[in-house]
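Here the complex is missing one protein chain, while the rest keep their positions.
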Amino acid sequence: MSAVNEVRDSYDVAVVGAGPAGLTAATACAAAGLATVLFDEQPAPGGQIYRAITQTPVQRASILGNDYWYGARLVRDFQASRAQYVPGATVWSLSREREIGVSTGGAARLTQAKRVIIATGALERPFPIPGWTLPGVMTAGAGQILLKSGAMVPQGRTLLAGCGPLLWLLAWQYLNAGVKIDAILDTTARASRSAAWPHAPAFLFSPYFRKGLRLMLSVRRRTKVIAGVTGLRAEGNSRLQQVAYRTADGAEIRLPADTLLLHQGVVPNVNLAMSVGIEHRWDDDQLCWVPVVDGYGGTSVDGVAIAGDGAGIAGAWAAEERGKLAALAAIRALKPDTRQDILPDEANIRLALAKVERGRLFLDRYYQPAASFRIPRGDTIVCRCEEVTAQQIIDTVALGCTGPNQMKSFLRCGMGPCQGRLCGLTVTELMAQTRGVPPAEIGHYRLRPPVKPITLGELAALPKDEAAIKAVVRG
Amino acid sequence: MFQRLPDAGDLAVAITIDGKPVKARAGDTVAAALFAAGIDHCRTTPVSGTPRAPYCMMGVCFECLVTIDGVGNRQACLVPVQEGMSVETQRGKREIGR
Partner (left out) sequence: MAREFDIAVIGGGLVGAAIAWGLGKIGQRVAVLDEGDIAFRASRGNFALVWVQSKGLGMPEYAGWTVRSSEAWGGFADELKEQTGLDICHQRPGGFHLALSEAELANRESILKRLHNQPAMQRYEWEIMDRARVQRMLPQVGPEVVGGSYCPLDGHVNSPRLFRALHAGMQQLGVTYLPNHPVEQITYRDRQFVMHTPAGEVRSGKLVLAAGNGNARLGPMVGLNVPVRPQRGQIVVTEKAAPFLNYPVVTVRQTDEGGVMLGDSLEETGFDPTVGTGVISTIAERAVRMFPVLARLNVVRTWAALRVMTQDGFPIYDQSATCPGAFVATCHSGVTLAANHALVLAPLIAGGSLPPETFEVFSARRFDVPAAA
């Protein structure tokens, strides 16, 4: 691996994202002799799950657990490869012709790739409850990042709330580290649980089954878990002071709190893929937009593949295999005469993939967050950047807005710096519910570059041709 | 409110937050250093002026915007601390030229 920050004019393969999918994809492409670059916005490789693995101060292996340390191997293999690694690199545009706009160290530039593998992973599903913008409220993923990368843990009265495997994992890691958790407010919906049971037998054979069960039991032994929570609210005057909720038997409870960590699953990070016009579909099990991909991650845009959770949530082990499959397709296209023993072994990959994907539907259904936590009402903020409430969005439907794009121009919802990442799904589902049509009919914001902000100065310094200049300069 | 585990080791990087000297760990992002320093919120919003603090820590939410070495609206959760760095919390809209 060469870690020069010098971005070249062109590559055979450009991979975006240094999580498990991106790491294996880049390693395999480089092994086949393709000129490969891996861009990642973070300062170190690992993505979200293996965040800071090369530099975490948390050296007591028992805190983060074996599944975290497993990632060190992926990073080592990548580091041993000939791929170029560019950390601190934000990819802010991708064109259909596979021209990539990337920013490092405050300078933007353009580079061209024959193949692009998008491995930008997942982000946490929005959790729009009253008060979720108060300081003191953050995502469970954020809490975990502070732990992995800075050995930092919450102090004072700490509550975790929501549903999904990551919430339990974080609780387990905190407890291992000696953190006191006041309570876990479990919002898993009864309806979701019953919808999941038919898929339980398949899940029994999933590698996640035993792990998950053991972890959950271990957490339950060590801290208070309150099931069937509804009506969750964060309250406080300019910072979190208490958390209010309703119990399964209808009692209204208020707990004083300094930190509230929220989580209700992860969803694909689709902004880059959508901005280049890759076709997406609404997934009724995962309740999110998912790119339409073939068996190798290939998309509706020629030469652009998506690997890992960005192509649909399946977890880190699957991401690793899907990264290799995307690499395989790139190698076959660019170097068809590559020797068999250098190519990733497709049969093995598919076997491994089948194993880790077994029973996925059970997890999807079991942890499907309840509608009341996805589709807020009243004054609850939906768009954190522009401070737009649920009721305002509902009112635009009465004005004739049929989808997010007209609504956005009426309310500025989704126009802030996060570019709809924290409100897009909420908006789609909220408008669908209000209009009484399926989310697929509502659609998503139309996204355009830059998918991440760059400075005007950076943009101004890019190369431009005569036609571009003529299109702008006038008398 | 966050604290460091004993694992954190040395706090060797000297930075300032709103002019006050603070020690951070090499490898911290600015957002982590803000939490470690007990900063309650890092900005107030340009829309209503309400206080906000880092929310996602992974570059997605843009709640962590601060002024770093005189440049406004930088994502604190993506920028690693560096010796001598000056970090300022923000109020409302970014000032032009900063």
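Every chain is named by a letter (A and B) in the order it is written, and numbering of its residues begins at 1.
Going forward, a residue touches a chain if its C-beta (ideal position, glycine included) is under 8 Å from a C-beta of that chain, and two chains touch if they have at least 3 such contacts.
For clarity, every value in this text was computed on a predicted model and none was experimentally measured.
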Please pick, from A:Ile253, A:Ala370, A:Met415 or A:Ala440, the residue that touches the omitted chain in the full complex.
-> A:Met415
Considering the complete complex, of A:Gly22, A:Gly71, A:Pro130 or A:Gly443, the missing chain is touched by A:Gly443
Given A:Leu166, A:Leu272, A:Leu363 or A:Ile454, the one touching the chain that is not displayed | A:Ile454
Residue list for chain A contacting the dropped chain reads 93, 95-96, 99, 101, 110, 277, 396, 398-406, 409-412, 415-417, 419, 442-443, 446, 448-450, 453-457, 459-465, 467-469, 471-475
Tell me where the left-out chain touches chain B, residue by residue.
-> 46-47, 71-73, 92-98
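As a working rule, only the chains that are shown with their structure count from here on.
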Indicate the whole-number Å distance between the mean C-alpha point of chain A and the mean C-alpha point of chain B.
-> 23
Per the touch rule, the chain A residues reaching chain B in their complex are 41-43, 48, 52, 55, 57-60, 63, 88, 123-124, 133, 135-139, 141-142, 145-146, 149-156, 177-178, 238-239, 258-259, 269, 384-387, 416-418, 421-422, 452
Touching residues on chain B, where the partner in the complex is chain A = 1-5, 7-9, 25, 27-29, 32, 35-36, 40-41, 45, 47-48, 50-63, 65, 73, 77-78, 80
